[in-house]
Each structure stands twice: as C-alpha cells, then as structure tokens.
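Notes follow the structure.
Every protein chain of the complex appears in place save one, which is left out.
Read from first to last, the chains carry the letters A, B and C; within each, the first residue is number 1.
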C-alpha cells in the first residue's frame, strides 16, 4: 500500500512512501501515522483520506494495491 | 423657465421647451404638464423633478431662470 | 473617473486597473444586453441618461459604498447610446481585503444605480417595435418614488 501526504504533512512525513505494516482500515492507518510521528497527531485528526480521487470513510478496508492520500483541511482560494 | 424631459416622456412632450405660464411650484408644474398631455398623466405621477442636478420636492418654488428636469423612474443597468 | 460612457465599456482595462496590494478579493459585475426580454426577440438597446446628474449620483453611490465597507477599489461605469446584444451596459468593480465585503458592496452599488440613477433604456425588438422601460416600479410597493426595494436589503450579509 502506498501513502501520499500533502501540504503541512510533508513537514512530518515523506511526500510518498510504501507502507508494509499490517493496517486494515483508515482508522488504523491514522493511528499508525500518529505513532510514526506524534507531533503530527493533531493535524492527522483533522485529515480526510482518499483513494482513487474519492474520499473514503473511517471503516474503509485498505487493499494491498491502494494508494491512499492523506488530505489536510483545504486552504485554497 | 425651461423644461427638459427624458426617456418615454419624449413621446409626449418636446425634449426641451420654454414655459411661459405662471406655475409656482413643482406640484403646479406636474398639473400643468398633465393638462398639456393627459395621456402622460400616469407617467408624470411617478416622475421626480430636478434642478441643477439635484432632486427638488413638491413644494420647491420655481424661479424664472430655472431649468427643470422631469425624471421618470430609472431603468438603467 | 468617467461614470457615463458613450463608447463601449473597456471592461478589460477597468479590471486591469482594479488591483490593489491589500485587496484579496475582486468582484466584477457586468450587465449585458440579452437577446430576449419578456418573450420578445431583442435587436439592441438604447440608453439615455441625464448625464451630469447621473455622473454625480454614481460618484455619490460609490462614496457611500466606501463608507459602508472597507473597499480598496470601487468603480462603476454605465453606457449610453446604442448597445448591441452581448455588449455590456454597465460594469461595477469592487475590491476589498476579504470577499464578503467585495460581493456585498458590488450588489449595493448595482442595485442603487439601477433604482436611482437617471438612466433609461429603450428596447428595440427585431419585429421593429420599441419599448421604454423595465422601469423601477418600487413606488407601486412603497407608495413613494423615493423609496426603493433593494435586493441587497433582502440579504442578511
């Protein structure tokens, strides 16, 4: 599974990285990333997750070939 | 005193004409114009009057050298 | 600033000038001539103004908008004479630090221009007929030719 992060999250994680760990769903992925870098914890709480350009909810079951995007709150405009 | 009319009023009156009659104030002028062309009566009821680029009220005392503009409701934009 | 123009409005030029380092939001409104009105096919419009009075009133409306909102830019220009379908009859540009004020001021300015400023349109239809109007009929509701029903008043903003 691949993880892509954006914007301020790039100060805490690589922009894109391979995830070998056994995480089943979005909730577990959020926990895993928070453990990986605790100072990103507050930010991760406000992030949404997307796969194939669509937001997925907390219970989405991650699949081996998924590329999951971690989407902080928007600040466009 | 000179009278200037605008827009649809030009279908009923000359665009600009000299007024020799003895009209004292705006109310009398409106009455006079209505008598001059009764089919413009309804339109004249909704018009405002202006002198030197400023609206004047019903009681404004007309002076000999005034040029008075008869202003139908706006339809700009 | 020219508020009443006999020649086509230079919207691109007016917009190009409407930038300000403190303005984060620019709103431009262009009122353009439609090819139809009231079910009739429109050939062109002709606008007439009491020019000296209209200029002063547009200037006053822009100043009042500046007292109500923190505007970096507030400009408006209305066309007179023959205006073809698709051409702009009136343009309003407002700019402010944040967008809410630029939108609100823009609506305020165009509403007041349309209701109050001595400018009139005559519609020429493709069947050869013409019609003055699309008048402000607010006096039917308010009972007073000096009292108007503005769209901007109906918004909370």
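Keep this in mind: a contact is a pair of C-beta atoms (placed from the backbone, for glycine too) under 8 Å apart; a residue touches a chain by one contact, two chains touch by 3 or more.
This structure is a prediction, so every number in the text was calculated from the model and none was measured.
The chain not shown here makes contact, within the complete complex, with A, C. One chain is missing from the display, and on subunit C it is touched by residues 11-12, 15-16, 19, 21-36, 85-86, 97, 99-100, 102-103, 106-107, 110, 151, 154-157.
For subunit A, the residues touching the absent chain in the complete assembly are 4, 6-8, 11, 46-48, 50, 53-55, 69, 71-77.
The definition used in the following text is that only the chains that are shown with their structure count from here on.
Note: the chain lying farthest from subunit C is A, by mean C-alpha position.
The distance from the centre of subunit A to the centre of subunit C, with each centre set as the mean of the Cα atoms, comes to 49 Å.
Subunit B and subunit C have centres, each the mean of its CA atoms, that are 25 Å apart. None of the residues of subunit C touches two or more other chains.
Residue positions of subunit B with contacts to 2 or more other chains are absent.
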